[in-house]
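One chain of protein is taken out of this complex; the other chains stay put.
For clarity, chains are labelled A and B in written order, and residue numbers in each chain start from 1.
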Amino acid sequence: MIERIKQNSRMSMAVKAGGMVHVAGQVADDPKAPLEDQTRSVLAKIEALLEEAGTSKDRLVAVNVFLPNISDFDAMNAVYDAWIVPGAAPARACVEARLADPDLRVEMTAVALA
Amino acid sequence: MIERIKQNSRMSMAVKAGGMVHVAGQVADDPKAPLEDQTRSVLAKIEALLEEAGTSKDRLVAVNVFLPNISDFDAMNAVYDAWIVPGAAPARACVEARLADPDLRVEMTAVALA
Partner (left out) sequence: MIERIKQNSRMSMAVKAGGMVHVAGQVADDPKAPLEDQTRSVLAKIEALLEEAGTSKDRLVAVNVFLPNISDFDAMNAVYDAWIVPGAAPARACVEARLADPDLRVEMTAVALA
């Protein structure tokens, strides 16, 4: 059984299958917002999608972070670290990569246990 | 049980394990082909590998797209969107990243439910 959440003709914002939930690349609604605000927006979207899929951020398994400017690493992490549930930190990778909208400063994907 | 498809000494083109199928990064055979043709080739390879693993593109869970030129985003999507089975869109992320062969214009990985 596959459950697809917030689906359009290109992608689903989250897909529940095989006991896991895969969250699509999330970006901020306002690409002109500061990096910290964009990070908060991305994390809030991931959290909401996980809840819509019946799970929660304390069940995160893995997160991938893409930053167009890797120099934003520390500022992104300051917001990210505060969002993580103590004792429930996922595996993570963070690399530099330009995003579809050149103003966006951060994109993240996530996998959680359903 | 792990089933490995089209395996060489470096990688398997697809691996079936734990109820999921992971498809390795697929690229076009002709790196000089136009972006649209490369995209069609990549998607055809993913579809064939999913079928060889006993599943199909309507069971896709997640896709990652890597474009050496993010300006190809819209042209890639025109081909991609037409390939997606309506109602079966995977979670997806698309970022800019240079590939092993500098002529290649697109690479994709995929995860599907077995």
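The working rule: a contact is a pair of C-beta atoms (placed from the backbone, for glycine too) under 8 Å apart; a residue touches a chain by one contact, two chains touch by 3 or more.
These numbers were taken from a predicted model, which means no experiment stands behind them.
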Note that subunit B touches the chain not displayed via residues 2, 4, 7-15, 17-20, 22-25, 64, 66, 97-100, 102, 107, 109
The missing chain sits against subunit A at residues 18-20, 59, 61-64, 70, 73, 77, 80-81, 84, 86-97, 111, 113-114
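Everything that follows uses one rule, which is that only the chains that are shown with their structure count from here on.
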When centres are defined as mean Cα positions, the distance from subunit A to subunit B in whole Å is 21
